[in-house]
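One protein chain omitted, others in place.
The chains carry the letters A, B and C, assigned in the order they are written, with residues numbered from 1 in each.
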Amino acid sequence: MNDTSRQASVRLRIPEPTAHTDLVAAAGTRCVAIAGEARRPDLDENAISVASMRDHVIRVLDDEGNAVGPWAGALSRSELEAGLHDMMLVRSFDARMLRAHRQGKISFYMQCLGEEAIACASQWALKPGDMNFPTYRQQGLLVSSDYPMVDMMNQILSNTHDPLLGRQLPVMYSSKEHRFFSISGNLATQFVQAVGWAMAAALDGSDAVASAWIGEGASAESDFHSALVFASTYQAPVILNVVNNQWAISTPEDFARGAAATFADRGLGFGIPSLRVDGNDYLAVHAVTAWAAERARTGLGPTLIEWVTFRVGPHSTSDDPTGYRPDVAGQFPLGDPIDRLRQHMVTCGEWDDTRQTALQESVDQVVSKAFEEADSFGSVMRGDVSSAATMFDDVFATMPPHLVEQRAQFERSQRLQNEGS
Amino acid sequence: MNDTSRQASVRLRIPEPTAHTDLVAAAGTRCVAIAGEARRPDLDENAISVASMRDHVIRVLDDEGNAVGPWAGALSRSELEAGLHDMMLVRSFDARMLRAHRQGKISFYMQCLGEEAIACASQWALKPGDMNFPTYRQQGLLVSSDYPMVDMMNQILSNTHDPLLGRQLPVMYSSKEHRFFSISGNLATQFVQAVGWAMAAALDGSDAVASAWIGEGASAESDFHSALVFASTYQAPVILNVVNNQWAISTPEDFARGAAATFADRGLGFGIPSLRVDGNDYLAVHAVTAWAAERARTGLGPTLIEWVTFRVGPHSTSDDPTGYRPDVAGQFPLGDPIDRLRQHMVTCGEWDDTRQTALQESVDQVVSKAFEEADSFGSVMRGDVSSAATMFDDVFATMPPHLVEQRAQFERSQRLQNEGS
Amino acid sequence: MPAMTMIQAIRDAHFVAMERDSKVVVFGQDVGFFGGVFRCTQGLQEHFGTGRCFDAPINESGIVGVAIGMAAYGLRPCVEIQFADYMYPAYDQIVSEAARLRHRSAGDFTAPLTIRMPMGGGIFGGQTHSQSPEALFTHVAGIKTVVPSNPYDAKGLLLAAIEDDDPVIFLEPKRVYNGPFDGHHDRPLTPWSAHPLSDVPEGYYTIDLGSARVHRPGNDLTVLAYGTLVHVAQAAAEETGIDAEIIDLRTLVPLDVDMIITSVVKTGRCLVVHEATRTSGFGAELSATVQERAFHHLEAPVGRVCGWDTPYPHAHEWSYFPGPDRVGQAMRNIMDEQMTGVIA
Partner (left out) sequence: MPAMTMIQAIRDAHFVAMERDSKVVVFGQDVGFFGGVFRCTQGLQEHFGTGRCFDAPINESGIVGVAIGMAAYGLRPCVEIQFADYMYPAYDQIVSEAARLRHRSAGDFTAPLTIRMPMGGGIFGGQTHSQSPEALFTHVAGIKTVVPSNPYDAKGLLLAAIEDDDPVIFLEPKRVYNGPFDGHHDRPLTPWSAHPLSDVPEGYYTIDLGSARVHRPGNDLTVLAYGTLVHVAQAAAEETGIDAEIIDLRTLVPLDVDMIITSVVKTGRCLVVHEATRTSGFGAELSATVQERAFHHLEAPVGRVCGWDTPYPHAHEWSYFPGPDRVGQAMRNIMDEQMTGVIA
């Protein structure tokens, strides 16, 4: 097949990311951000004009913990404390769930270690009535909106109090009340649904905003494109969040990004104003989300935001990253969002070690108490689950005859089985 | 549902293109091109640098028929004549097929009136061994590569000599020999296949280039995105042609383009050098294709080209555009590519009316002769088709038992039917 | 009552649904300004404005994904896929999302949307304008699948589909858009106006999803059909003179099993017909169901007449299409109990 008479200089480029061997260096090269440097575009600035900032990563907190530049200044002292609280609660929650996994109490878990700022600060910048379309790594949205932690745990344990009746894999939460759209196991599908929800809100005369979430790896999926097409064409009031945590399971971000310099560039191709933001900077996340939400709410259309962060933990409890990258071992290659916010509050003279310790104790206690309660409702591992016959419910609004019949067959076969044993 | 307490300023933008009522103005506003103005980037210039040209439409032929600027000058006199010949042959072919449709000899046809330069000049710029992945509007690729016209007609007539054995809708040609990939009725699927073909060529050490084709409407499809992701990541040697003829059936290009200024911008989002070119200018099409092919062949990766043109005719013979746009009636809103090349040759002193008339007669005669021959092989409308049992062939390389059985049943039922009648 | 074609009946259903419920929105490729390539949405944009009926980019996954988001918000989208053959890019959104949203969220979020698509062959459309993908929907828990065969049913079923609180796939057999095509392609087409089922009441009415209809009563053989094939079966019954009971299923999921089994128990014989490829077609489910539930009443195996297991050809369309000859031969075979092996 190989026609040697044609001496070609074409060689297929298979990305060979340095991240496989030196992940800190790899992440670092793409994420240099100078606090305060990036300007704050007008709300109605167009995509091309906004793209003049494409070499900048928006960052508010400098290395000393000062909030600097045009994106600083929106949050009050108590809001900062709430932010710290939320992020610490998420981290404590994650840690407890990982322990539960090691203890064999749950079968599966996905943490967001090092990415806490993104979901927590984003939620804080949204308004009641806005709707998130999350992935599995935005537990911070629920925690920050005061969703009962015990219900998150009930879902994870798939126990008798699981609001989803044991139907979903752990962490695939859903809460309409808390404006958290049902998580799908299929990547990217929710991104375009968020655009549809936003279109509906606009058609309905509401000023509610949809916030769509996707990982940098999943942005390679087709529904990412569908979302951008529809958001761009109809100027839907939606925030398009791309969480670039550098990894998609074992695959470095290079494979999804290709030859583009950034994921924010994707938005540029659709005339959607797109920004690149330090995702480990609570203040930056809050400020940029608020800016994008304001754009959406005032009829200025969609905004795409690339959140630069780092997946510090394994992909999930099923994953062992030592097979594909050096051990991170307690490092936060792009900074620890919790520590950075804490330091800022200390720098502002509004925080000290005593308060920090007290807060840590308080969040840990909240988590412990919640887990105690959830644990008391049992777990799927111990066979404490909702009635199995409920699996026939909610396939349709009204159960059609064939499912009524199948449920009866199921119950009969259960009876026979119990008699037999 | 409508919560009037929230007075929103969000209104969904449903594009209301002026093209529905004033198509010439609409097309004109987006397509101002000053001949010779656009620079010629270095082959290895990156996407961002190339994007500095995004306000320009590359054009070589000025209104007086002079070839001007850095993209001019690559074609010899005889090549120009060949180009004129090819385009005129395509147009004559289209006209004959439309007549055949009116005469009830064929059931369906799709012309490319006004877009002849794109396929014809592009083919001329490719090398043997390169492979096109066309849509239904690139008959010029076949005509320019000397594919037997009678076989095109046989396919359209689905007659006893149809190389595709009556399996495909008219115009869905396929010819590996002529480097024309089998056309799919499903939009956009071939765009990503072209990238795969190009990747295979590179892996194989060949310097062959793939040329992928898509309409501006179909660029909204997901496989357009898939193609760009893979082309960008692996730097595949592929030319990504987006033919923007302003219309997708009844839908103006605005719906696919959204808020982006151009379709070339899409490539920018992937770091793919992208150009916008006057598609009705044979010289520009040839020069830019040659440039992109050279890039691919020397290992510099993919190029995206938006060809600005105008769909002068109806979408297909099933379509009546008067339901959605003013009558074009013999106008070429963005110019007639044939007339522009002819004028250039006249301006260069290499052409005159006598030659033009002779060439017209000659191409018309070629078409007539071909149709006479094809017609002599019958048509599906008259029942002259390949043996019906051949429909069971080529489902698999080797016919599996269930198809052997079904073919036998088919033949038995045909026999019974014939006995019955 | 005015005689309507199926296109007019579908258009009328849209008008009625949109008048009754401001949450109903309609979009799709060429659906807005132009009114659809088959003109099923003609006049809607003009009447209801661009906010209720609009054109969409050519991206089926986007069309359905956006509709799901809208439905989750509280609207009731009714979207068009231009041809059923082009639904595949939307298949993930249909199967993984619309079908499972209610279940996976324990009723918290729902997807009340209708996805219309012209299906079936007989219009010389070749392999990408002729497909019948119903079995790809019936296998999926959480969606309903509807196939009307006539204008009256089309309107009532479409109104029921739009009102339904779950996703409904609404397959329109395009060969009978303009007349009750009986499979004799070489004879002149009867217009709908000559057929009683073109009497379409004005205004609102619905037909229950899950209810079949006896299209032709009979005693000797039950024929299970839907869409275009209902009319083909009718022609075959007339031509063979067999006293066949033809059941027009109308909805495939939920299926009207009672009506089917009652008929087979009466006739003792059953033939299933459809245009889709045979292997794993919906006919397999029908055949399996009938033999499971009426085994001891069957005097002959349940037969199937289907499209061949090949792509839908262009020139050989009428050799592929299960026309009245093939259907009639199968009916005779079953009556003769001579059937061994597969029916042609």
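By our rule, contacts are C-beta pairs under 8 Å (C-beta built on N, C-alpha and C of every residue); 3 or more make two chains touch, one makes a residue touch a chain.
Everything numeric here is computed off the predicted structure, so don't read it as measured data.
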{"item": "Residue among A:Ala38, A:Met88, A:Leu187 or A:Leu304 touching the omitted chain", "value": "A:Leu187"}
{"item": "Contact with the hidden chain (one of B:Met172, B:Ala259, B:Ala284 or B:Val385)", "value": "B:Met172"}
{"item": "Of A:His20, A:Arg40, A:His85 or A:Lys176, the residue in touch with the unshown chain", "value": "A:His20"}
{"item": "Identified contact with the non-displayed chain, of A:Leu169, A:Ala261, A:Val346 or A:Val366", "value": "A:Leu169"}
{"item": "Residue among C:Arg52, C:His231 or C:Arg304 that touches the chain left out of view", "value": "C:Arg304"}
{"item": "Residue among B:Val229, B:Met345 or B:Val363 that touches the chain left out of view", "value": "B:Val229"}
{"item": "Subunit C residues that touch the omitted chain in the full complex", "value": "61, 85, 88-89, 91-92, 95-96, 99-100, 103-104, 127-128, 135-136, 138-142, 253, 276-277, 279-285, 287-289, 291-293, 295, 298, 300-304, 308-311, 339-343"}
{"item": "Absent-chain interface as seen on subunit B, which is shown", "value": "131, 133, 163-165, 167-168, 172, 174-176, 181-182, 184-186, 189, 192-201, 203-204, 210, 222-223, 225-227, 229-230, 233, 393-397, 400-402"}
{"item": "In subunit A, positions touching the absent partner", "value": "1, 12, 14-16, 20, 107-108, 158, 162, 165-170, 172, 184-188, 217-218, 220-223, 248-251, 255-256, 258, 318-319, 323-324, 380, 385-386, 388, 390-392, 395, 402-403, 405-406, 409-410, 412-414, 416-417, 420"}
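In the analysis below, only the chains that are shown with their structure count from here on.
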{"item": "Gap in Å, rounded to a whole number, between the CA centres of subunit B and subunit A", "value": "42"}
{"item": "Per-residue multi-chain contacts in subunit B, two or more chains", "value": "1, 12, 14-15, 220, 222-223, 255-256, 258"}
{"item": "Shared-contact residues (touching 2 or more other chains) in subunit C", "value": "51, 56-57, 59, 61-62, 74, 89"}
